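Here is chain A:
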Amino acid sequence: MLAVDQKRSFMSVVENPVDKVSVEVSVPDAMAHQDKTVGKPLLDKKVSMRCRNVDVFYGEKQAIFDVSLDIGKHEVLAMIGPSGCGKSTFLRCLNRMNDTIDSCRVLGSLRLDDEDIYDPKMDVELLRARVGMVFQKPNPFPKSIYENVAYGARIHGLTRDKTELDEIVENSLARAGLWNEVKDRLDDVGTGLSGGQQQRLCIARAIAINPEVILMDEPCSALDPIATATVEELIDDLRRRYTIVMVTHSMQQAARVSQRTAYFHMGKLVEVDKTDKVFTNPGHELTEAYITGRFG
Partner candidate 1 sequence: MNLFVYFIVFILLSIGAYWYGRRYSLSLVSGDHRKLHSLPQYYGYYVALWTVLPACLMMLLWLFLDQSMIVHLVSVALPEKIKALPPDELGLYLNDVVNLARGNITSSEGDAVMQQAAAHYQHLWRISHVALGIAVLGAVVAGAAFSLHRIQPDFRSRPGVERLVKWLLIISSSVAILTTVGIVLSVLFEAIRFFRIIPLTDFLFGLQWSPQMAIREDQVGASGAFGVVPLFAGTILIALIAMLVAVPVGLMSAIYLVEFANSRVRAWVKPLLEILAGIPTVVYGFFAALVVAPALRGAGESVGLQVSSESALAAGLVMGIMIIPFVSSLSDDVINAVPQAMRDGSYALGATRAETISRVVVPSALPGIVGGVLLAVSRAIGETMIVVMAAGLTANLTVNPLDSVTTITVQIVTLLVGDQEFDSPKTLAAFALGLVLFIATLLLNVLALHMVRKYREEYE
Partner candidate 2 sequence: ASRDTISIVGSSTVYPFATVVAERFGKTTPFNTPKIESTGSGGGMKLFCEGVGVSHPDITNASRRIKKSEFKKCQKNGVKDIVEVKIGYDGIVVANSRKAPQFNLSRRDIFLALAKQIPDPKAPESGKLIPNPYQTWKEVNPSLPGYRIEVLGPPPTSGTRDAFAELAMEGGCKSFSWIKQIKSDSKKAKKAGDKKLAKQLKNRYKAICHGVREDGRYIEAGENDNLIVQKLEANPKALGVFGYSFLEQNEDRIQGSNIDGLAPEFELIASGKYPVSRPLFFYVKKAHVGKVPGIPEYLAEFTSEKAWGDEGYLVDKGLIPMPREEREKYARDAKELTPMHF
């Protein structure tokens, strides 16, 4: 179960405007970094996640080089870049999913609401409940559709009774645009769905526990336009309350839903800025070369 008190406190911040004031801007580290970084750091009170000098290694091989990046509250940050440039890898740092890969080492500082994510005292489960994730390859549990969606609510104890749970399941599936297709076969096994359905099931599963930050690794890659539109609407909807980081290959999509866009290239963060800016007036020739390529 989410240590709800912590979550509460965060939510209360969002809900009650009795906000705390930023403390951290003057830290020399951040300043030093500012020289190097490609985008300017956001003001603290707006920051949801703050990453500084992140390096990631797979064994000997370095996949992410010295990336510093702030993720603002209530924003949709799109991550674009050529295949294999490290988008997924970076994304997986944000909720410590990289812990599961033995060979993977993460250096640098990543903070969620001022808590160090890689602090050994960090409650990883809580972190992951707060920073939800939709994976690149859909990976539903080999359980029923209902159980797939209800799982998070169950382990985090979000509901009081069966009807509340039913409600969450229905809600999440509906928001992911899957309810109508599966409402008659909630007991079928989730792996028997079509590719796009599986993808949406995974989205439904992730949003069922109301995370603060949602990491989406190409959430629409297997989706048709209608479903894509549903998901994009959902993202738009979600961002009023939550922070969303999404990897996408569709620049249109990035343009449509994101406020800021980060461009990765060969493990380096080349540029991060307002989405309009990136697409209309990229600050780096690599970015320009990429976005002026043919569009997906």
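Convention: contacts are C-beta pairs under 8 Å (C-beta built on N, C-alpha and C of every residue); 3 or more make two chains touch, one makes a residue touch a chain; residues count from 1.
Here is how the candidates were picked: all candidates are chains of the complex that A comes from, given by their letters.
None of these values were measured; they are calculated from a predicted model.
One chain among 1 or 2 touches chain A in this complex, and its number is 1. Against candidate 1, in their complex, chain A makes its touches with residues 1, 3-5, 123, 155-158, 160.
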